[in-house]
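Not every chain of the complex is shown here; the ones you see sit where they belong.
Naming follows writing order (A and B), and every chain is counted from residue 1.
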């Protein structure tokens, strides 16, 4: 998106119409942009979706505000408000009407470096400084940004956005509408060695990695995330899964569809996640475990074994969330309890 | 800096003069470089600031040593020592006199790729292979290294050092004297989705990010760190804050001034840190929390709620540090205590 560039405008009445919301106040108010309550001005639209931020409505300079139904009567200064069931979802329909998306010029820039036998679809954009090696296939309308490297034999689908500084190792597979942010590494060798005596000394001998990294449709991958290729098997990310920044996905991992994997998570080798799994930030999943569909894993959890479908686990080592909460709560009462137990033991002279 | 390149020299007497220290020993000793005690030679300066390393003073080959006052009588071999209140601080004044800094040649290299309507200040250095997109402003004496990409509409201040392989997404703001190390990503999209039914299936629909990433004056950002742009609000890093390697700063986070954020920390979306906050390595801060000014957060801590100003918290979930220490200490006594409690329960037949 291009914030702060020439923007469009909408009236409060149009905002209500587009979002299917109920307008309260001045229908003629015109807004040109969206901003948070604490810095919005009279020509800007803001939003209130949580009671936590309700007091800010009395101080905001916003001209129009989207409000959730339960907050519609919150006292406040804006001259118009639009009551919508989900303000964040309403923003989804408004942003494209207020902000012009970046349009990448079509074509292969003469300063891109293109290998032999490369096949590109219609209306692709390959920027200057991008490197596309031999035998690559790129689908329609896909953007390969400057300074990105697409390894030999890779196939990329339609409508992908491959940001600057992405490395895609040879023979990777990307579906349609994949977004890879800057610094993403797809298909790097996994961490696999055989310990051998080499000339009288123990050495870690590298296992050549002949598997692939396969990324499904509609996957978004955050900045500086690494997804290793498989050793013999493939590493697979299911369609619709979203991965945050600085995540590590090891070799042979299979992540299901429509999962959410938050920042700095690590999934060790050969583990399998079902569909709709949510892994919160900085959690780690040990190798060779199975996480059932719909399972949720808490932040910083350390998963050392399988998790059944639909369950929420947390803590180290990860346990069902309620059990972890009870254990943690008990832990902080422990010093006092120990003192009392000592007194008791003293009395009964055990 | 340029270690091991043609260096300058100083005598022990000059070392004492420049650092304001007290010279003990041979004032005529000449040194050409700085090295740690265990590998310094007779023409090198070393330093001793901790009693832990005091025994090394008897074995060092260093010609001259900076010593802290409380260690000034430590027996040792160097022919001269200079007593200074803080040896590390003394090094700050000596390094520029012994090591010539790298000087980047002024100008825009013809092999840099510069967009339309780019404004650059005096004496900038834009290296070959750097990409500066349309409508960018670059301040005086700023260095844009080879293979760095500066997105459209970005403003960068004076005296910045943008190392190779940095990606700055469009419409970012960098103050003066910002240092961004290799692989830093500024302004990438945050992890924001609305869950919607799309054609009968649950999908995570991307929220376009129209906020910015705003980096204050004198901020240094470590290698491969990622700082997302705001969704509607901005992500802001306060002046004088230093961020280590592989850190994740999510969308809409506000970090205050003069903070220290160590390696692999993650700060989740919309959290706010006051001024002078220290977050130790691998700690995680949950979204939408407030960390008061001067608070300190321990390594690997998991912060799930607000922390008052000036307090030190640690552990998972993070608690005041003393409480965490007590709980952890108790935890390791727990197995023994349980055994004794079982005996007691056995006796009283509960």
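The criterion applied here is as follows: contacts are C-beta pairs under 8 Å (C-beta built on N, C-alpha and C of every residue); 3 or more make two chains touch, one makes a residue touch a chain.
Values in this document were obtained by computation on a predicted structure and should not be read as measured data.
Of the identical chains in this model, 2 are shown in place, and the full complex in the file is built from 3 copies.
Criterion: only the chains that are shown with their structure count from here on.
Between chain A and chain B, the centres computed from C-alpha atoms are 25 Å apart. Residue ranges on chain B touching chain A, taken from their complex, read 113, 129, 131, 147, 149, 152-153, 165, 167, 169-171, 183, 185, 188-189, 191, 193-194, 196, 201-212, 224, 226, 228, 232-233, 246, 248, 250, 264, 266, 268, 282, 284, 286, 288, 300, 302, 316-317, 319, 323, 326-327, 329-331, 333-334, 337, 340-341, 343-344, 347-348. Residue ranges on chain A touching chain B, taken from their complex, read 1-5, 34-36, 39, 47, 52, 86, 88-89, 91-92, 95-96, 99, 101-102, 111, 128-129, 145-147, 163-165, 179, 181-183, 218, 220, 222-224, 240, 242, 244-246, 258, 260, 262-264, 276, 281-282, 299-300, 315-316, 328, 331-332, 334-335, 338, 341, 344-345, 348, 350.
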